[in-house]
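Encoded as structure tokens, the structure appears first; notes follow it.
In this view, the complex is presented without one of its protein chains, the others remaining in place.
Letters A, B and C mark the chains in the order given here, with residues in each chain numbered from 1 onward.
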Amino acid sequence: MTADLKNEVEVWLTEHWDPEAECELGKGEYDEKSWLKKVVDAGYAVPTWPEKWFGRGLSPKDARVIENAFQKHKAKGWGRDRFHLGAITIYKLGSDALKSELLYDLLTGPICCLLYSEPGAGSDLAGVRTRAVRDGDDFIINGQKVWTSNAVEAEYGMLLTRTDIDVPKHQGITFFIFPMKQEGVEVRPINQITGEDEFNEVFISDARVPARFIIGELNKGWFSFQTAIASERLIMGQGITSRLRGAAGKTPALLKLAHDHDKLNDPVLRQEIAQALAYRQLNTLNMLRAKEEVAKNGSSSLASLGKLAMSRIQHGEARISAKIIGPQVLINETEDSRNANFDAAKAYMNSIGGGTDQIQKNIIAERVLSLPKSTDVSRDIPFKDVKSS
Amino acid sequence: MTADLKNEVEVWLTEHWDPEAECELGKGEYDEKSWLKKVVDAGYAVPTWPEKWFGRGLSPKDARVIENAFQKHKAKGWGRDRFHLGAITIYKLGSDALKSELLYDLLTGPICCLLYSEPGAGSDLAGVRTRAVRDGDDFIINGQKVWTSNAVEAEYGMLLTRTDIDVPKHQGITFFIFPMKQEGVEVRPINQITGEDEFNEVFISDARVPARFIIGELNKGWFSFQTAIASERLIMGQGITSRLRGAAGKTPALLKLAHDHDKLNDPVLRQEIAQALAYRQLNTLNMLRAKEEVAKNGSSSLASLGKLAMSRIQHGEARISAKIIGPQVLINETEDSRNANFDAAKAYMNSIGGGTDQIQKNIIAERVLSLPKSTDVSRDIPFKDVKSS
Amino acid sequence: MTDFSEEDREAICDMFRRLLADQASEEKLREIIETPSGLDKALWQQMAELGLTGIMIPAELGGIGGSIEEVEALMEVAGASLYNGPFISTSVIAPILLSAATNTEFVSALLEDIASGEKIIAIAGCGRSGDWTKSPEVSAKQNGSEWILSGSACFVQHARNADAFLVATAQEGNVAVFYIPKNAPGLDIVEHDTDDKTLRLSTVDFDKAQGILLEGVGEEQFKSATQSAIVALAGEQAGATRQIFDLTIEYLNTRFQFGQPIGRFQALKHMAADLLIEVESASSSARHAARALASKAPNASMLAYLAKFTCADNFRKVSADAIQLHGGIAYTVEHPAHLYWRRAQTGQWLFGSSDRFRDLYLSEMETAP
Partner (left out) sequence: MTDFSEEDREAICDMFRRLLADQASEEKLREIIETPSGLDKALWQQMAELGLTGIMIPAELGGIGGSIEEVEALMEVAGASLYNGPFISTSVIAPILLSAATNTEFVSALLEDIASGEKIIAIAGCGRSGDWTKSPEVSAKQNGSEWILSGSACFVQHARNADAFLVATAQEGNVAVFYIPKNAPGLDIVEHDTDDKTLRLSTVDFDKAQGILLEGVGEEQFKSATQSAIVALAGEQAGATRQIFDLTIEYLNTRFQFGQPIGRFQALKHMAADLLIEVESASSSARHAARALASKAPNASMLAYLAKFTCADNFRKVSADAIQLHGGIAYTVEHPAHLYWRRAQTGQWLFGSSDRFRDLYLSEMETAP
């Protein structure tokens, strides 16, 4: 079976894809929509899903055969059952009608953006204030979202809204798949301290979303949302692992930097460099153990340590990189300096973004160590009575 | 006035005290009671108090003249208005009748012990469970106290008890001056990880204390207790300052150790030693600023940082001492090793005793930085309903 | 020791504080750093009018005759606003070096120009190491009555806005200091693209440029000026540390999550309490060092070195944690936290690294009487 499949995909890719130009064979340039349709139609985009929903009903292991072939051919569009958050959520939680209406569109379009955080709802996502008010077959949306990546390109957004303020906060939330390309949706990039602007603010004024685009049920959006972020965490975790610098066989960046700047004879720096390298390698080893545990038992509490550990690693490496470079790090005229300064700022992306270190520690203490849950004073009172700044 | 006083004390001390033998002139050995009576009778023990209560009604500045003379002559018994917790508390909070009955006794006897902490009431002192039940003119006491120093020698203890369990915890506490030398009081030393046993457990079974020995009022002991511990914190703060090693003109202990073990050429250790010395010196400088602020404004929030800072200093110095000594530190056959191992254990005395670092941080955040108070779920419910382990 | 009373000192600090509040808001700073010069010259002139540029210059030369204690206090005010003018170079280091020189007439005129705000002086004090306690990399050769300078000085602050430089040189192990106007032939300024946009750094190259010797100014005088400079910088960092800390505490009190101010969460409280020790330690070290320098106390060098690495490290720590405590909002360029944090990175290296000064501090301890 595996060999047959491998052969089939190889043949298909050879017939359809140009690995040199990284586009459809003969086309000369890459047209995302056109190519994704081909991949989805062939059943290669979401192979673990049933045929009814554009898949092949394969096991995850067999699905990897397809992914590996795609990666070998440098072809795009694989693994959307693992990485396309919007599609996965609709697949898992949408009605058949909703799936019929949206799934193909989602799978063949750009990825969905995430309309979760708000200026007043960061760590406390259940505190969202963006209102959704029923109006005939639609809901009318008003509010502001923040830290949304890909908001400009996205055709849909996964939107967390408040639909009832008279009940406790978790009970008045509704989760939508929200059309982004409409009047009343304004996207403004956020200037980040790294010099990047990958994130946006999204201002929503009297925008509309059909009631049938609710994911899950009215006022029960928090539970649908949990499913969505579980997938997100999985993706982030994988992202972290693949971002690891200094994987097998490669000289770790910090070691190379120290070598290039002739600092490997400095005994004080040696200790700091060694410890920084150790923290990174220890996290790799922890994540390897996590992988083995998942393979054996289906889950691993170790996986939840990776993001927190990465904060110490990234902030530490940036700090030591600066020490290695010396005062020249103040001047952004070499690649080493630019990298060190960028990395120092970027490290906050890990320690703040996607749940701050402090939130991660709460989660680890409560879910992994089973320490008693903290009291959330805003949990059981009507949302309209929750204090805010 | 100051010069007269100085002269007077000099003369008095020359007439009464033998600085060589450190006892009363001509006596040959030191008899505490006898000497303290002389000092109290002369008005030198508590010079800032009024004459009615064995003092001289002096300003703190003039009182220092007496203290300095005593210290110069190596004479004991000075500053009991600053250091004798029991006497100070009775002086501040006791009725005239109670003062008449006890003050002289307290001032001329050994210091009072503190019967505050219990096995179940450490950080949460207001959670005391030792019961005091009225019986005629007396109260009958049952319970267990812990971390009591000087419990063996003490003639009196400052005792925190529970007198009402139907009201919230702070409202059912009564504070007593409690006679230790009676049946029903059993003192057992605690073996500490330093090898010392300066602290004790005190088991109290059907012991008695006269109702007139209440400090403050029945069920309002928490407020009297606050006055007592304010004095205690002051004493501890002064203690910390005077315990500072490496005061002006002396080589800091860590530096001497590094020199003796020929480690001042090790660049890695140099950084660690320098930083450790810096932490200690910075705390000294902070406390000097605190002193200046107190002199100027009567108070200083800086003073409250000293104890917390000392934890990092002491734990750090112990760790670095071990690094300086090397593997020989494992063997308790040199004074350096014994000191390093003792100091490593003793550092917990600061970071746990007298309010853990964690409690200190709460206090600093709430009282100095005015961050919002944490919710104490046991604060407003009847004591009998408070959950315990 | 200074002749200023504590009240006098507080008064000039208040004056400076009001000036900065008025003229050097965060918004203004963000504008200024986008200009080619990166300097608000009008503000410098206003400081001169208030006597601040001549803080260390005697009254008879137009200054107000303060000491490093006044400087340190003013720098705390400056640091709180991330003030970015050439104060340490022009009004601290230059007057100390010039006052030590024996070619009195020449230096008096210069000091008057500094006090009046007419001249901005930049200091070329180190080579590629960035370390002012190591030998400079500019050399001076005597040619008849002329002195000819060659070599490069690195990490020179305010070079573009300077009217002249004081240049530390080394020959045969001896340090000498020269005055050289900016337009002198053979002097070339290379401005750099700094990560911290509030401070400009340049390399200044000397190719047989002619300088005027500050007579009688040698290694000892240069060391003394460096010590005042690092204490001034320490004061600036202590002030900046306190300001970003205060902003953070304010945010903890006003930002609500989970229906309460986040400052009620114990983990954040404990971070804040730990940081307060660093904030106060920075202030204490800078102030005590200034006092010791002003009174020529025997432990003045030790305290100056302690202040240098303490304030640099604590500013870095506090400003870094401030971003974390703010969360996402401080990840945006519009929020001021990263301005403090970047200034703190710069401060890690100016005059020399923390590791270097930690080592020197220990050396001072070793040889303490």
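As a working rule, a contact is a pair of C-beta atoms (placed from the backbone, for glycine too) under 8 Å apart; a residue touches a chain by one contact, two chains touch by 3 or more.
As the structure is a computational prediction, the values presented were derived from the model and not from experiment.
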Subject >> Contact residue for the chain not shown (choose from B:P19, B:G184 or B:G326) >> reply: B:G326
Subject >> Hidden-chain contact residue, picked from the options A:Q171, A:N286 or A:S388 >> reply: A:N286
Original post:
Looking at the whole complex, which of B:A211, B:I352 or B:V368 touches the chain that is not displayed?
Top reply: B:I352
Original post:
Out of A:T48, A:Q171, A:Q271 or A:S388, which touches the unshown chain?
Top reply: A:Q271
**OP:** Can you list, in ascending order, the chain A residues touching the missing chain?
**Re:** 249, 251-252, 255, 259, 264, 267, 270-271, 273-275, 277-278, 281-283, 285-286, 288-289, 302, 305, 308-309, 312, 358, 360-362, 364-366, 368-375
Original post:
If the missing chain were put back, which residues of chain B would it touch?
Top reply: 117, 120-124, 127, 146-147, 190-193, 268, 315, 322-323, 326-333, 337, 341, 344-345, 348-349, 351-353, 356-358, 361, 376-379, 381, 386-389
**OP:** Extract the touching residues of chain C with respect to the undisplayed chain.
**Re:** 265-267, 269-270
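One rule holds for everything that comes next: only the chains that are shown with their structure count from here on.
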**OP:** Farthest from chain A by Cα centre, which chain is it? Let me know.
**Re:** B
**OP:** Give me the ID of the chain with the smallest distance between its Cα centroid and the all-protein Cα centroid.
**Re:** C
Original post:
In chain B, what residues contact two or more other chains?
Top reply: 267, 271, 375
**OP:** Could you check chain C for residues that touch two or more other chains and list them?
**Re:** 260-261, 268, 355
